[in-house]
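Here the complex is missing a single protein chain, while all its other protein chains stay put.
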Amino acid sequence: MEGVLALLVGLVFAAAIYLMLSGVLVRFVFGFALASNAVNLLIFTAGRLAHDRPPLISVGQEVLSEPAANALPQALILTAIVIGFAMLTFLLVLLYRTYAETGTLNADDPRLMDEMQEDDTRGTHPPERGAA
Amino acid sequence: MRSVILKTATRLMVGLILIFAFYLLLRGHHEPGGGFAAALVAGTGFALFAIAEGPAKVRTAVRLRPTLIGMPGLAVAALSGLPAVFAGKPFLTGIWWTLGDPGSGQLTIGTPLFFDIGVFLAVLGAILSIILGLEEH
Partner (left out) sequence: MASAKTDPHASGTARIGLYSSLLPLGLLIGLFYCWPAVAAGKVISVSYPWMPSLDLYLSFRLDGLSLLFGLIICGAGVLVTLYSAGYMAGHPQTGRYFFFLHSFMLSMLGIVTADNLLLLFVCWEGTTVFSYLLIGFDHESGKARDNARQALLVTGAGGLALLIGILLLKLAGGSYTISHWMDGGGTIRAHSLYPFILITVLLGAFTKSAQFPFHFWLPNAMSAPTPISAFLHAATMVKAGIYLLMRFHPLLGGTTAWMCTLVIVGGLTAVWSALQAFGPLDLKRVLAFTTTMALGMMTMFLGGQSAPVLTAAATFLLVHALYKAALFLAVGIIDHETGTRQLDRLGGLGRGMPLTALAVAAAACSMAGFPLFFGFIGKEIMYAGALAEDMFPQFATVAAVLANALMTAVAAVVLLGPFAGRRPSALPAVHDPSWTMWLGPVILGMLGIVFGVNPEWVSAYIIQPAVWAFHPAREEVLLTLFHGFNMPLLLSAVTLSLGALFYGVRRPLGRMITSIAERLPLSAGGSYDTGLYWFLKGAKGITRRLQNGSLHSYMTIILLVLVAAVAWPWMQRGVLTHPWPNLGDHFAAIGVVLVIGAATLVVLAAKNRLMAIGGLGAVGTGVALIFLMFGAPDIALTQLLIETLTLIIVSLVLLRLPPLEAAKKRRAYRRVMDGALALGAGWVMASLLMGVLQHPLDRSLTAFFEGHSYLAAHGRNIVNVILVDFRALDTFGEITVVVLAAWAGVALIRKTKEPS
């Protein structure tokens, strides 16, 4: 089963990258959401899918005696999901604000490109001889 | 989207959803659930309430400014790490107290419970502030 999921991860990730490269920032967000899912799935699969029993210790027992699913990747993914959500939300709000400010969501639009600011060259003199 | 059916249903639902969130929060240490899930459930409940009744009602119901829920959440989580420091252990190590006597059933309370409550408040504060901010804008 892990092999199938590996292929799925590759597919979802490729789709995510294709969307993120599109230059349309709304699609970028879709790609971002897909990529989060792909990565979570990757971590989950890397922890193996050998057992389908949840890692819960039954009442009356003190240690997990029967084989169960790997708890460690689950803990990693749980926070990753929430953080991914927070980032996605922030990204959306950022888009909203960007659109309000610039009126475009095309990444290649010159209104969106950072204009290289002419930074000050104060204090650096063109080559000339100073005092020794 | 101010339909009467939604409004009526929401009034019933939101209470239930919040109780469920509270239940998830408390049982999280032994069963599936916990602070993250509880905060998401509660956040969904408030989002539903905001859709049905408008964000202003949610603000009155919550009373606190949502941005001021996240910060105390972080503070609760951080404070729950301090008892361990005073006990000479690393920050955020779990410290447990057992209440009651062995005959009539015991209750074990530990700092991880307060940490989970901090997680709950922090995530809930984050969700509420974004949703209400977007709804109102």
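Per-chain numbering from 1; labels A and B assigned in written order.
Quick note on the criterion: a residue touches a chain if its C-beta (ideal position, glycine included) is under 8 Å from a C-beta of that chain, and two chains touch if they have at least 3 such contacts.
Owing to the predicted nature of the structure, the values given are computational and were not obtained by experimental measurement.
Enquirer: For the chain left out of this view, which of B:19, B:56 or B:71 touches it?
Expert: Result: among the candidates, B:71 touches the missing chain.
Enquirer: What residues on chain B make contact with the chain left out of this view?
Expert: Contact residues on chain B toward the absent chain are 28-37, 40-41, 43-44, 47, 51, 67, 70-71, 73-74, 77-78, 81, 91-92, 94, 96, 108, 110, 112-113, 115-116, 118-119, 122-123, 125-127, 129-131, 133-135, 137.
Enquirer: Contact with the hidden chain only, please: which chain A residues?
Expert: Here the touching residues of chain A are 1-24, 26-30, 33-34, 37-38, 40-42, 44-49, 51-59, 61-64, 68-72, 74-75, 77-79, 81-90, 92-97, 99-101, 103, 105-108, 112-116, 119, 121-132.
The criterion applied here is as follows: only the chains that are shown with their structure count from here on.
Enquirer: For the complex, give me every residue of chain A touching chain B.
Expert: Against chain B, chain A makes touches at 54, 56, 78-79, 82, 86, 89, 93, 96.
Enquirer: Contact residues on chain B for chain A in the complex?
Expert: Residues of chain B touching chain A: 30-32, 36, 40, 123, 126, 130, 134.
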